[in-house]
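One chain of protein is taken out of this complex; the other chains stay put.
What follows is subunit A.
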Amino acid sequence: MADDKDVLRDVWFGRIPTCFTLNQDEVTEREAEPYYLLLPRVSYLPLVTDKVKKHFLKVMKAEDVEEMWLEYEGTPLKWHYPIGVLFDLHASNTVLPWSITVNECWTQIRLHINDNNFPDRDLLHCTSNSVIEAHFMSSIKEADALKHKSQVVNDMQKKDHKQLWMGLQNDKFDQFWAINRKLMEYPTEEGGFRYIPFRIYQTMSDRPFIQKLFRPVSPEGNVHTLGDLLKEMYPAALPNDGEQKRYQVVIHGIEPLLETPLQWLSEHLSHPDNFLHICVIPTPTD
């Protein structure tokens, strides 16, 4: 029987084969070849698209490009969501590789307010990796506030925080988990974290995601499961008796059984930002 530790590795080393193509509207000097890459599911788009940028810059006038943004079938991809979440939310059940369209923002155009192609309504600007780092660290801190009243993350040294970030940035599983395991500990007698840091994403609503307080263990001492969570947060996601399953509940590209204990999921299937990102997507009709 495989060990639970293997799940952590599988989660970390999950990759999505991706094909990047340049938006047809972009002005290029010559035709841009598509670019193929294996994207880590747990990382963020700006951290892994340096190569893409370089590739397409070759066919563009380098000094013009300030920022790059990506879309999939017309949906702008939010860089502050983990890549795996974006894929599961928008593109699961489609043919691989995942086809992402690259759009470039030109400096000149951005200067004209309201007159550039950047989807300000949907996307945050990401001008440097430090913005991602700040976002990532704030997620970790938020998660630890839920899990341990911030006690663990506050007890860490600055270099430990750095190591978490560097681990993610450089895809160093050992480096990351050497620190992250401390964030996953909890007193045995309590049976789990104080609250489970989770976010439920859905494509059908304008709400970005659902995030509320939810404990891993009920006041009566029962273990809460994924099903319990959804029943409370998003009952529509659960199939009614005898009815066809309408929604898939996807975490890291898999559909865990609804009786899976939430605490276990939080320890093993959380993203590096320590949140359990759950995607609820319509069941494909075919």
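We adopt the following convention: a residue touches a chain if its C-beta (ideal position, glycine included) is under 8 Å from a C-beta of that chain, and two chains touch if they have at least 3 such contacts; residues count from 1.
The working rule: contacts and distances are computed from a predicted model.
S.K.: One chain is missing here; what is its name in UniProt, given the choices "Protein MAK16 homolog", "NADH-ubiquinone oxidoreductase chain 2", "AP-1 complex subunit gamma" or "Tectonin beta-propeller repeat-containing protein 1"?
M.R.: Matching "Protein MAK16 homolog", "NADH-ubiquinone oxidoreductase chain 2", "AP-1 complex subunit gamma" or "Tectonin beta-propeller repeat-containing protein 1" to the record, the invisible chain is "Tectonin beta-propeller repeat-containing protein 1".
S.K.: Out of A:90, A:199, A:252 or A:277, point to the residue that touches the absent chain in the complete complex.
M.R.: Here the residue in touch with the unshown chain is A:252.
S.K.: Considering the complete complex, identify which of A:135, A:172 or A:194 is in touch with the unshown chain.
M.R.: Answer from the full complex: A:172 touches the omitted chain.
S.K.: At which residues does subunit A meet the chain that is not included here?
M.R.: For subunit A, the residues touching the absent chain are 1-8, 10-11, 14-17, 36-40, 43, 47-49, 51, 96-97, 166, 169-172, 174-175, 177-178, 181, 188-189, 220-223, 252-257, 259-261, 264, 268-269.
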